[in-house]
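Input: one structure, supplied below.
Apart from one protein chain that is not included, each protein chain of the complex appears where it belongs.
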Amino acid sequence: MIRPTYAVFEHQLVAYRRTWRGSVLSSFLLPVLFLLAMGFTVGGYVDRAGGLSVRYVDFIAPGLLASTALQIAVGESTWPVYSGFKWHRMYHAMQATPVRVTDMVRGHIGYVLLRVGLSAAGFLVVMGLFGTLHSAWAPAALPVAVLVGLATAAPVFAYSASISTEGLFAVLLRVAVIPMTLFAGVFFPVGSLPLWARILAYVSPLWHGVELSRAATLGTATAWGVWAHLGYLAVWSVVGYLLATHRFRRRLAD
Amino acid sequence: MVTLLLPRLAARADARVRRAAAVTGRNVAAARHFGYWWALVSGFFEPVLYLLSIGLGVGALIKTFTLPDGRTISYAAFVAPAMLAASAMNGALTEAMNMVGKMRYMRLYDAVLATPVQPFEVALGELMWGLVRGSSYSLAFLVMMVGMQLTTVGWALVAFPATVIVGFAFGGLGMAVATYVRSWQDFDYVMVVQFALFLFSGTFAPADSYPWGVQVLVQVTPLYHGVELLRGLTTGTLNWGLLGHTAYLVALASVGLTIAGRRMGRLLCR
């Protein structure tokens, strides 16, 4: 029964047709600006000091790719999901049709992954233009970005379906998303972090995404081996998905 | 004549300030509730996290930094004042976007303007709230900078009033911008511009390391002046340029506030 799932996916696409212009700005331009500001200006100073084995811009570009996937996945899984229950009550409307809870979650996450994939593809092209792709494995960074999207969107779906005040999004952002973006190896190697912070970075899905993404574009080995990172992200995805359907069911029951 | 007029004028000004304070009071009441309170407190940590990540983390890759007067400082000491200025900007613009929500979606001001409170007083009251909130962040951040030996107690004391000026400037600007925002799309544009300013205002690398065209552009934008002013003070690099930056910020505050007061009146009293 793929059809109801696809109908949910299509529902999102219809809305996206009208809003895609605005989202190009935030989902594509922002990471490019980040790459320019950090990679080239700050990068000049880093390269002169010679602390890294690769150019700084080559180092952060794959990290920014993974972190962009995270930002978009979180952005599309917070307000849109929350308002689907609370304001425009989209899910309640779907519940009155043959659509099942699993269809809602899969269809909507599918759309989120499409958004992640589009932005990641755009960013990869920019990376190519800046000469930061150094391996034949570089295209593999795209599915990696989508996997990071899944590993973060699924648990955030569960979170958004659980909370009752939107103030808690600020908590998610400041306790999880921003620290991950800043400390999970995007801008500097986690090796320089104190042990407790390093452990937190290892726990976060983003660090594994950054490692995989960097391995793909630089052709280097990852810290724990590719399969370990992939497996860890898969665990986040599956547990997140199960939690999300559980929370959706709960929320729609009352 | 004058002696009769003055007390009356003073009484009028007093009433205006009291009404503006009532607008601030609304925010204080809202801030006591859980969700809002959390947002307030956690807002402080954002610049701190940036300082730790970029300042210390990336800083470890850069080691030292040479100032225009030839002294070398740590990269963290270079980035910290920029985070201070940027957090004043981010706080003020966030508060301004909240104001759009209050104005257009919650329609809070419709109720306020049915009372003796006037549009300009609403703007003033919101600005006062933003300043109180922003200044407490700045104070905490400066204390932390002293603790991390990124500046001295003396320079931190001098820098504090300067952070209030920076907050005032962005508060006025944000309020004026708020009266032009119409839709969620506009929020996106504001966010992109805000982020671009955050990245390119001499925050993470000196403005003179940018290409020439970008440099000129940067020098027109407000955050650059905030960063330069605060960096001059916390690193103890005094020069006449600091006065220029201050003048720019004060002018921005008054222009922004004037525009905001006028446009709010027109937007709300149709």
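Order of writing sets the chain letters: A and B. Residues in each chain are counted from 1.
Here, a contact is a pair of C-beta atoms (placed from the backbone, for glycine too) under 8 Å apart; a residue touches a chain by one contact, two chains touch by 3 or more.
One rule holds for everything that comes next: contacts and distances are computed from a predicted model.
Protein name for the hidden chain, per its UniProt entry and selected from "ABC transporter ATP-binding protein", "FecR domain-containing protein", "Na+/H+ antiporter subunit C" or "Thiosulfate oxidation carrier complex protein SoxZ": "ABC transporter ATP-binding protein". The chain we do not see here touches B in the full complex.
Touching the chain that is not shown, out of B:88, B:112, B:218 or B:233: B:112 (per the contact rule at the top). Annotation: of B:10, B:29, B:143 or B:243, B:29 touches the absent chain (contact as defined above). Those residues of chain B that touch the chain absent from the view are 15, 18-19, 22-23, 25-26, 29-30, 33, 36, 106-108, 110-118, 268-270.
Methods note: only the chains that are shown with their structure count from here on.
Residue ranges of chain B in contact with chain A, taken from their complex: 34-36, 38-39, 42-43, 45-46, 49-50, 52-54, 57-58, 60-63, 65, 75, 184-185, 188-189, 191-192, 195-196, 199-200, 204-205, 209-210. The part of chain A that touches chain B in the complex is made up of residues 19, 21-23, 25-26, 29-30, 33-34, 36-38, 41-42, 44-46, 49, 51-52, 56, 165-168, 170-171, 174-175, 178-179, 182-183, 187-188, 192-193.
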